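Structure first, commentary second.
Removed: one protein chain of the complex. Kept in place: all other protein chains.
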Amino acid sequence: MSSNSDQFVLERERFPQLLEALRRRGYRVVGPAVREGAIVYDELNSVRDLPEGWTDEQEGGTYRLRKRDDGALFGYNVGPHSLKKYLHPAQVRLWQADREASGFTLKPEAVEAPLTAFLGVRACDLHAVSIQNKVFAGGPYVNIGYKTRLERSFIVAVNCGKAGGTCFCASMNTGPQARSGFDLALTEVLEEGRHYFVGQTGTDRGAELLGDLVTAPAGAHEADAAAAVVERVTGQMGRTLDTTGIKELLYRSYEHPRWADVAARCLTCANCTMVCPTCFCTTVEDVTDLRGEHAERWQKWDSCFTMDFSYIHGGSVRATPRSRYRQWMTHKLATWIDQFGTSGCVGCGRCITWCPVAIDITEEVRALRTAPADPPSGKEPGHGES
Amino acid sequence: MENLERILVEHPFFQGMKREHLDLVVGCAANVRFDAGQFILREGEEANEFYLIRHGQVALEVFAPERGSITIQTLGEGEILGWSWLVPPYRWKFDARAVELTRAIALDGKCLREKSENDCALGYELLKRFSQVMVEHLQAARFQLLNVYDAH
Partner (left out) sequence: MSTTPIDAVSLAGLNADPMLPRPYRVQRLRKETPDTFTLDLEPSSAAAAMAFAPGQFNMLYAFGAGEAPVSISGDPAHPATLVHTIREVGAVTRALHQLKPSHTLGVRGPFGVGWPVAEARGADVVIVAGGIGLAPLRPALYHVLAARKQYGKVVLLYGTRTPADILYLRELQQWHSRFDLEVHVTVDRAPGEWHGNVGVVTKLIPRAPFDPQSTVAMLCGPEVMMRFTVQDLERRGVARENIYLSMERNMKCAVGFCGHCQYGPTFICKDGPVFRYDRLAPLLAVREI
């Protein structure tokens, strides 16, 4: 099923040309790197900074790095970071204000948007970018910061060479193959005695950059090898989520007893919202200097799991952990669809991996589907009919 | 008396009552009038009647020594004042005072109460209607207790 007409091959030894070409065009390169036992996104100076020969093992509440027995550059899945770290930064100054005799003046903030090339972006995260873009630029108001940072990004996608223990992009129809939202997309192929990348362009900008690299058109063998990777990975997903009627399922489950069950486990630590590539909630923080002459307004990541997320005079609307977990999951899988036209979940599995108590969103959906929705009536068994 | 009868018969509160019960009710009715500021019933006194307000306004009050008199409910045209005549110990719990000149029809509750002992159907008809009044007042009182307008 491979089409090799617009695919190219880049040999492993020529891979550094990609970074050099990006640098020449003024991009800083951000890609996966090993930091403190995890593969995160960081600025890369060279190909040597990539996690060559590393892989990750992910399960509910578990993340470990292991050495591979090959030199794959991208032989792992996603870590705790996503592109949200750069496109929707955790702390952004919105503006500054200074007291004057006649009140105060406001100083708008220039958008900080360095040209950035993201290397090694997975299909799930590409969808997440598109989803966040709809939140920030698809409505009546535009988040100029997000829009600008995205415009100044170059994206080199990589199709996963393996599926992780908590991955379910296949269920969410967001992977494992990158189909759009990239300038270039690569599939890493490791064969006996040969290590290469089969790639395709996604934009004119990508095609232009490709001109700087020494590549060859992909032959049938190479194209088939790349397709085989995708097919193998599709069947390896560690989790599945049945999305049939999922919106309606959640809309009729507000009083389902399962919420009490998950609430007994959930610590409301907000890890899931921090690692989720589509979670976008923020808060604003107003700070002043000691003299009270200079004020700044900062935008910071926030989480619906915090106690005062829903605070209005007098108290929080969602006071219980039960209501907060229900809010997060219902938003992610159901109300997001009504709000933005797609699911909010891309099946990356991060929330499962990074939950300290291994709450599994796919298991919670399963529980909502199969357990009875009626609360117990209080009647003793055997006393129903008399 | 004729005018009185028409008012009672046409009032929604008595709608659906059998003719012989209505006759009993009319027989227990009298026109009354209260000047502005006049007490209609006092806390602790025997509750022997109830009132159908024709026009004016009545305040249900309670008096607290350090706070003075507190109005907990006002009743106006067409409303029923008083149900303590129907339940033991048949004593008023609050004061009721006419806020302005008020005309009402007073009904001899004690008489109707005694008649209901022998005529269960009459008793049931009265209880059906008064329980609705009580429920509405209870719901309103509970809502007022919530202090919803407070900044919590």
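As written, the chain order gives the labels A and B, with residue 1 at the start of each chain.
Note that in this section a contact is a pair of C-beta atoms (placed from the backbone, for glycine too) under 8 Å apart; a residue touches a chain by one contact, two chains touch by 3 or more.
Values in this document were obtained by computation on a predicted structure and should not be read as measured data.
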- prompt: So which of A:Asn45, A:Asn173 or A:Thr288 would be touching the chain we can't see?
  reply: A:Thr288
Query: In terms of residues, what is the contact footprint of the unshown chain on subunit B?
result: 57, 59-61, 67-74, 76, 78, 99-100, 140, 143-144, 146-151
Message: Counting contacts across the full complex, list the positions on subunit A that touch the omitted chain.
response: 26, 28, 91, 93-95, 97, 99, 102-106, 108-115, 135-136, 139-144, 148, 152, 254-255, 280-284, 286, 288, 292, 295, 297, 299, 302, 304, 308-314, 317-320, 322-323, 327, 331, 334-335, 338-339
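Rule of thumb we're sticking to: only the chains that are shown with their structure count from here on.
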- line: Averaging C-alpha coordinates per chain, one finds the centres of subunit A and subunit B separated by a number of Å equal to 67
